[in-house]
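Data block below; observations after.
Apart from one protein chain that is not included, each protein chain of the complex appears where it belongs.
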Amino acid sequence: MNKLSSLSDAVASIPSGSHVALSGFSITRCVMAFAREVIRQGIRNLTVSQCVGAMDTDLLVGGGAVERLIYGGGSLDRFGRLACVNAGIESGSLRAEEYSSLSIAFRYLAGSLGIPFIPIKSLSGSDLLSRLQEQAGSDVAFVADPFSGERWLTLTPLLPDVAVVQVQTCDEEGNAWIMGPKWDSPEQVKASTRTIVIAEHVVPTEMIRREPERCVVPNLLVSHVVELPFGAHPTSLYREYDYDADEIRNYVEATRKQDSWKAYLDRYVYGVKDHWEYLDLVGGLRRLRTLRADPILGY
Amino acid sequence: MNKLSSLSDAVASIPSGSHVALSGFSITRCVMAFAREVIRQGIRNLTVSQCVGAMDTDLLVGGGAVERLIYGGGSLDRFGRLACVNAGIESGSLRAEEYSSLSIAFRYLAGSLGIPFIPIKSLSGSDLLSRLQEQAGSDVAFVADPFSGERWLTLTPLLPDVAVVQVQTCDEEGNAWIMGPKWDSPEQVKASTRTIVIAEHVVPTEMIRREPERCVVPNLLVSHVVELPFGAHPTSLYREYDYDADEIRNYVEATRKQDSWKAYLDRYVYGVKDHWEYLDLVGGLRRLRTLRADPILGY
Amino acid sequence: MEFTASELMAVAGARELKDRQVVAVGIGLPIVASFLAKKTHAPGMTILFELGVIDPEPVHTGVGLADPRIWHRAKALSSFVDILGTVLHRGRVDVGFLGGLEADQFGNLNTTLVGDPKGKFRHMVGSGGANDIASCAKTTILIMRQEERKFRETISFVTSPGFVNGGDSRQRTGLRGGPSRVITDKAIYGFHPETKKMMLISIHPGNTQQDVTSTLGFQPVIPSHVPFTEPPTAEQLHLIREVIDPERMYMG
Partner (left out) sequence: MEFTASELMAVAGARELKDRQVVAVGIGLPIVASFLAKKTHAPGMTILFELGVIDPEPVHTGVGLADPRIWHRAKALSSFVDILGTVLHRGRVDVGFLGGLEADQFGNLNTTLVGDPKGKFRHMVGSGGANDIASCAKTTILIMRQEERKFRETISFVTSPGFVNGGDSRQRTGLRGGPSRVITDKAIYGFHPETKKMMLISIHPGNTQQDVTSTLGFQPVIPSHVPFTEPPTAEQLHLIREVIDPERMYMG
């Protein structure tokens, strides 16, 4: 079944207040074009979850779209911290529930398997846990192991309404391949009610059938397929294009002050009609071709 | 680190009484050469586990090597039932703990994740559960979901001493690829203390590094690598060779009576010194080449 | 056009499937029913095999789920945890097909043993994924021949629960879903909405009500009007005979 969709239609399918799981990790495989379109469409009060907070989440928070963040910490690697997320936490305007990478991954895993709780060793003995017990007591609880009697921390499943996942390749039905490490994407997708796939390339299903071991997202989970070149820009997409260090630095610089941040949003988000105008703004093919990955190295 | 080993050395590393997880499913990817060598070496009192009982397990039971079987049922597909397993269950000489495919898969999964229990919907309301509660009460228990209060069945992890997994390709360190569906192999391997990899082809690590997304068994889990052509014969190995229908029928025929079964073991197991003599016995390359998989179809 | 009871069973199974549904399939008639639906009215259906196969397009028939012939041209090849865990247990399977050695009036199925489980018995194949599908699919369809002693008042062993003891006993066990249809070589049954007892829905052409009830070990609910089952179309028979199972591997 053909699920090809425009980015704007895919984004419009998400009501304000939804829980959205995003596929970014720091400055790689972030759903940046998606985040820009969400802000443009004025979708608000989202719950966003992600194992390690990334640039897509930071932009969505900075664009005023996020009410609640469930994550395991995060940064923009050497480029800087998640300035918008941190500002939201410091001011209290963002409700952040902070875990570790594995505890979020286990919550997605439990969601993907349809199990109501999952035990974990992490978090115990930390202030992360005491904070969660105050803030979000209903998602963490100790239970006696029914076999040994030992006390184990358990977590509830995460069950997002939509996973939004950037991939290199999929077909028009949404059967998708992810090259490189997959971090939390497989469990996010399988935990979520439905998935929006954003792909650099849409290929014939015939090609998907040639390497069935590679399929990470089976089409039965997918509601929309959006083919979008450079959809993760300025973050990287392994084997397709490198991160755009200059544009990430522009972003980080802009987040330092309210004025410059407003100007950034006006220029890169509100000032363009769609992703095509954004790509023109950042230099078009002349600039973007310099980011193209070396086919041997993959970056 | 080079872990290349002879089959006989790999098998000799397994003490009688060990818990061994086997990679077969019905008549495919069974560790048949391994099973024959275990019987020849006189290893006994094994616990064997497997999601769906297969020909490797049936041969091991028929060869007197197994004391306890933890599985989800099984057969030889159209060729017949697991005659040796069934005879052991009917006579009471085999302690069989019978689950479903998913409940064994979840027990391996819990083992692979290092979690002490996992909730499941399956088994409830069936005689499988009531039997397990009588036989193996300590591996199944109901617990109140700490979040909703609902009553959920939970299972203990399976933590085999050794996983024995037939693959198509690995390197000398044990980094292995599995082509085709992987059924319970990934979780078996990750739940087990260590893994013996039996491969049709051992390739340079350089080749493994070219497609890192395909690696199902990372070398850190592996103790022995055994390169063995047609190690799954007479069962099939996807993309390498088809099952040998004649030899499976011989096996099924032999299991019908004690005399014929003893003759089968004498001929195919005790009557040959090693896997090479076995391959000669079943017709050598002249015969085996007729089983070679079509490179497009994979069977 | 002439047709066999098996062909009608496969066609009746196919008719129960809707486009875009996710269907868990075993070997034999369920494969024929599913591929028939997919090649006719339900092209957007997803077909799953428990061991890790999604939407194959076989060109040969296989001896079982373990036969690489039936994995051919799959869109995804994964694992038990992927199919039975993240699809089935997660609640995404709309229809699961099941068969069995024995069934009772509540759709409970036995594939484990015949005889006295505490005494003399013969052990058969056990569950595989059948118990999981019976426990977790939104609905299940039972396909089995209505031979003597297959449908019994009491079965030797409950491998895969149907409506357990009837009424709301399945829900009280913590399970949702349950069997929606039983398709045999003589008739099609549903389940009474309250008692959850098997209820005759249609009789296959060529059979009388007497033929149907005389081979059951219990009395099904029989509504006042029971129609005949619609026969297969020429297209359906063509697909079964020439495309899906030309070697008559599944159709017996």
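By letter and in written order, the chains are A, B and C; residue numbering begins at 1 in each of them.
As a working rule, a contact is a pair of C-beta atoms (placed from the backbone, for glycine too) under 8 Å apart; a residue touches a chain by one contact, two chains touch by 3 or more.
Keep in mind that what you see is a predicted model, and the values were worked out from it rather than measured.
Q: List the neighbours, among the chains on screen, of the chain that has been left out.
A: Looking at the entire complex, the absent chain's contacts are A, B.
Q: Out of A:Pro15, A:Gly42 or A:Pro181, which touches the unshown chain?
A: Missing-chain contact among the listed residues: A:Pro181.
Q: Out of B:Leu113, B:Met179, B:Ile198 or B:Leu265, which is the one that touches the chain we can't see?
A: Here the residue in touch with the unshown chain is B:Leu113.
Q: Check the options A:Ala12, A:Leu102 or A:Val252 and report the residue that touches the missing chain.
A: Per the contact definition at the top, the residue touching the missing chain is A:Leu102.
Q: Please give every residue of chain B in contact with the chain that is not shown.
A: Chain B touches the missing chain through residues 1, 111-115, 173, 175, 190, 205, 208-209, 212-213, 215, 218-221.
Q: Which residues does chain A use to touch the chain missing from this display?
A: Per the touch rule, chain A residues meeting the hidden chain are 25-28, 51-54, 71-75, 77-79, 81-82, 85-86, 89-90, 98-103, 105-106, 109, 120-128, 131, 150-153, 180-187, 236, 238, 242-243, 293, 297-299.
Here is the rule we go by: only the chains that are shown with their structure count from here on.
Q: Name the shape of the chain contact graph, picking from line, ring, star, complete and other.
A: Topology of touching chains reads as complete, every chain touching all others.
Q: On a CA-centroid basis, which chain has its centre farthest from chain B's?
A: Following the centroid criterion, the farthest chain would be A.
Q: How many angstrom lie between the CA centroids of chain B and chain C, rounded to a whole number?
A: Inter-chain centre distance comes to 28 Å.
Q: Where does chain C touch two or more other chains at once, residue-wise?
A: Within chain C, the residues that touch at least two other chains are 74, 77-78, 81, 85, 89, 136.
Q: Which residues belonging to chain A are in contact with no fewer than two other chains?
A: Residues 113-115, 213 of chain A touch two or more partner chains.
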